[in-house]
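What follows is a single structure, and I will ask about it in a moment.
As you look at this complex, bear in mind that one protein chain is not there, while each of the others sits in place.
Our next item is chain A:
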Amino acid sequence: MTTLEAPTLTIVSAIDMPARRATSPAGIAMRQFLKSPSGVVGLCLLALIIVGTLVGPHLYRVDPLDLVGAPFMPPDSDAWLGTDYLGRDVLAGLIYGGRATLAVGAVAALITIAIGLLIGSLSGFFGGVVDVVLVKITEFFQILPPLLFAMVLVTLFGSKLSTITVAIGAVSWTSAARLTRAEFMRLRDLDFVKASRAAGASDRHLMLRVLLPNALPAVIVSATLAIGVAILFEGGLSFLGLGDPNVMSWGLMLGQNRNYILDAWWAVIFPGMAIFLAVLAISLVGDGLNDAINPRLRRRS
């Protein structure tokens, strides 16, 4: 769960800052971010969803896998959002399922970014043979249809939430790698990098201390969007019957209830809306961040 806060970390820490005009890069980005209405709306929505899934289970103590009544009970006073095809509480599913869904999204995005950063930075920094080999590898993964590839992985290693998360990360890192590579190649020949190099900085120092901090903004934006993609991915896999049946998630609710949509629309519509809102919020935040931390974009506007 802690990983969840990674993308929003800069903002949260900025809020804690004193009221005086911040001059740090994070502070500037923060002010820029708050100027973007869609970013703020997205952030509020996302905060609401996260708080809901974190606090919800303590307020609404119904096991999402337990049967609380008859199957297909419509939303009413007994079950606020109705029951699904087994008689499980849809509201409990939404609250607890959000945890799994968001966790899958965040962890898969982290895996995506970790692999992407590693491959992209090595490729972009060293160039030459290393670059050629790594680009070929990236291209190989890029041409694999991601959903099909993820299905194969889940089929091979079993429908566990952990497997699903890793599978999503393993199939979606290529764009992060290409982005990182492009940033590193762009930065590598800039004057301040040349200066550091001339001052005798090691490759390691150059990569981690000089290039990475400057490439990070773009990567953070891409990571934020990757969370949304991963959430959709989990939904897609569950929809195809490859969800983890032992852990309630929004994707699983959607996938398992879709056969019964004519009998119980509520068991499909609500998790569907939850996924839609979460992905929307994350996309809005990503857009806001993009505007805020990309100096070139800022100048343009």
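Everything below uses one rule, namely that a residue touches a chain if its C-beta (ideal position, glycine included) is under 8 Å from a C-beta of that chain, and two chains touch if they have at least 3 such contacts; residues count from 1.
What we mean here is this: contacts and distances are computed from a predicted model.
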Protein name as given in UniProt for the chain not displayed, "ABC transporter substrate-binding protein", "Cytochrome bc1 complex cytochrome b subunit", "NADH-quinone oxidoreductase subunit N" or "Bifunctional protein PyrR": "ABC transporter substrate-binding protein"
Selected from A:Leu81, A:Leu242 or A:Ile275 as touching the chain missing from the view: A:Leu242
Identified contact with the non-displayed chain, of A:Ile28, A:Leu65, A:Ile137 or A:Ala201: A:Leu65
Given A:Val154, A:Leu211, A:Met253 or A:Leu284, the one touching the chain that is not displayed: A:Val154
Contacts of chain A with the absent chain, listed as residue ranges: 63, 65-67, 70-71, 85-88, 154-155, 158-159, 241-242, 244-246, 259-260, 262-263
